[in-house]
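Here it is: the structure, laid out below.
Partial complex: the chains shown occupy the same locations as in the complete assembly.
Should a chain be cited, it is by its letter among A and B, assigned in written order, with residues numbered from 1 in that chain.
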Amino acid sequence: MDASLVADLFRQIDALPIVDIHTHIDWQRPTARNIGDILSYHYYTELTHSAEAQPGESPEERFPFGDSEQLTRAIWNKLPLIGNTVQYDWLMTISREYLGLPAGAWREPDGWQSVFRRSVEVMDRPEWGAQLLEQSHIRRVMLTNRYDEDIDGLDEALFSPCLRTESFLHGIHDSAEREQMAAFLERPLRQVADVVAIIDKAVACFCDHGMAYAALSTTVNMRTFFVAEEEAQRLLDRVNEGVALDAQGLEAWNAYALARVCDACRRHGKPFHLMVGVNRNTYAHGVPSGMDLFDSLNSLSGFDYLFNAYPDVSFPTSVLADTTGLELTAAAWIRHNVFPSGHWWYSNQPIDIARELRRRLDVVPRNKLIGYYSDAYYLEFVLPKFRMYKFELAMALAERMERSKIHPNMEPMTRDDALDLAQEMLITNPLCILGLPSLPHPSGS
Amino acid sequence: MDASLVADLFRQIDALPIVDIHTHIDWQRPTARNIGDILSYHYYTELTHSAEAQPGESPEERFPFGDSEQLTRAIWNKLPLIGNTVQYDWLMTISREYLGLPAGAWREPDGWQSVFRRSVEVMDRPEWGAQLLEQSHIRRVMLTNRYDEDIDGLDEALFSPCLRTESFLHGIHDSAEREQMAAFLERPLRQVADVVAIIDKAVACFCDHGMAYAALSTTVNMRTFFVAEEEAQRLLDRVNEGVALDAQGLEAWNAYALARVCDACRRHGKPFHLMVGVNRNTYAHGVPSGMDLFDSLNSLSGFDYLFNAYPDVSFPTSVLADTTGLELTAAAWIRHNVFPSGHWWYSNQPIDIARELRRRLDVVPRNKLIGYYSDAYYLEFVLPKFRMYKFELAMALAERMERSKIHPNMEPMTRDDALDLAQEMLITNPLCILGLPSLPHPSGS
């Protein structure tokens, strides 16, 4: 590692504006109000609970989620146990960059009170959101939205809504969800045409607010295949009669509904962002949002049908399992409509980012690489997460520059070449692949 | 790589006393008597046989296992073929450190005789065991013991028995094993209550001798699930009637018996160490203990039931397949009762250790990391194997220190920070997670 080269590249890459193509930010309250909000992020509750089990009958009862101060206090004493983790490092970046508190402040006994106080001073101001955006050069933020979410009033220059589509798949089984869908559609979902209609209505409505893409996080080993309308109608009828679908019926319904989402993407010219391979609610004694895992046995081959059937739809794709990493790289290598997107969740840590990054850099066309997204719940997490990635990117590019000087097959790669590639991966490609307008300032064009 | 930093860290880490949480050492004869014993370790027989097939009708006949001198001679000429391997490097460490013979002695034509002679001089002395322990700073050694092994007289200050539980699962099918179980229980296993009783008797008996944990090496893709007592009884009845269980019956029996072991662990407050994913007796033409492989298709999801059903039992867990590495890391990341433990067998080599180590260091709470165990059959192997790991650990920590100086999210990591982490992984955590007393000397406290 040439430390000064890495540091130099990092500084340049860190100066780029941020385009964050996937977050769970609430556009009506995009920032935290205090450090308790920050610590309520499942990474901190799950890691401290994992380090030393929290009591509590249910996930919600393990931490005092309703009381930011008490939550801070509950987590504080266990933070040293996770001081080795990258998630702790994110927290320290938030502390340093936004609260002006050095890491040492977190090691004071009973320091939680002064940290909490300071966090309120900074974060609980009306101008905090705008200031954070400015300070962190955050320019575009994609959201995660339900079909029936009221997104009127969204600042479309900053936020782009993205339609989460799980409801149209698994949701069909949940009577409360079906009622909500019926309310949104203003009629019950009786016919498969109603499902087509609700998807189309949602997409059209989102398009009015600058929709970026449709999105789905998939179960492990999801399979896609052609499902005839008649079969789908039979399945829907059964659901409407209150009969639970068996595994095969569920799989067929999901395949059907997924294809209908793709139809809508095609009609409206929108990409479909896939996040592949999560096992929900696996850990019974977890904390909220900290109960899901993945399975190393997960294949992308279940999407062959979909990728082939919709050559005119773009599929930015993330995978959760490290074992699907090269499979995604290979798909992006030959399939014109698959784009490797960021590094998701359990794979969003340095060593796996580093490997996937190098794979993609070596064999996927450069215009197809979507570098990173934060998956953040508050805007405060965008910067530290991007910095984690950007450091790995600087490492990979520095290594490439060094190798290129002696590699028999390569021309010397210059610092400018490296920074061009970084800018494409972080700004140009994401905007272009998602069909979003360029950034107004020249630095990001 | 900052070679001097790595070397410095390694020296410090190498000076730590050794706590070895999994071995196959025979407490009544813990050291080798000569180099032939050392070379009888399956790594040498399997590698030299793989390099150039040994004749022989059966695994036992490929090498003269009964004659240490002839075994040494048989392996000697093929050793250059495996001179590139880490296993050969272990051998050289044994030679240098214990026999005082440089690697060059192994390249002398017909040198086997003088090496053998020297090995007898050193190893075949009554004081050799104590001397080796002292020289290598080995302080605690966990064993692998059958339920019916006589462990009276065990030096509990050094050795802790660990109850291997395969017999209660697959063993039920083997009439000789069933007879031995009946002998141990002093009655035949007719009722499932008898199985509960034998497990409890074994655990209670082991607890009297400072039991560390129960242990199981699992088949590939083992599944755990609730099995009703009635069903288990039916399966046991069938076995007792001499009927072979089908695959489904076997799976159910294994799931049932495994849960009963967990019950006993719960009652006695002991951890259950899982070693996941081996295919036994795969290679028909192998050597003893050199016939097992793994399958890259192996999932931890089969243990979801068990991990959820026993939140109050600790599960130190090792995986054999590299493809299960991140799955284990993720489980240890969120599950409070899963602890990533060492690097097992085919994954116990530098490149895979390096990756798993970094993953765990980045996202698993530091108090949950069990660094390493040797899996050794003779105490002589403990040091070289630990050194292999400790070198990778020194590499990872040096890299972390270097990165921390320029990483935007990290505070500078000092040498002391790095060594603290190493000590936790190698001493504090293993002792604490297994509920063993601290080491008497301050260096290991």
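What we mean here is this: a residue touches a chain if its C-beta (ideal position, glycine included) is under 8 Å from a C-beta of that chain, and two chains touch if they have at least 3 such contacts.
Since the structure is predicted, the reported quantities are computational estimates derived from the model, not experimental observations.
Complete-complex copy count for the single protein sequence, taken from this structure file and not limited to the 2 chains in place, is 3.
In this text, only the chains that are shown with their structure count from here on.
Remark: chain A and chain B have CA centroids separated by 38 Å (rounded to whole angstrom).
Within the complex formed with chain A, the residues of chain B that make contact are 297-301, 304, 307-308, 311, 323-327, 329-337, 355, 358-359, 361-368, 399, 402-403, 405-411, 421. Chain A makes touch with chain B in their complex at residues 1, 3, 6-7, 10, 14, 46-53, 81-87, 89-90, 92-93, 103, 279, 282-286, 290-291, 293-297, 321-323, 346-347, 349-352, 384, 387-388, 390-391.
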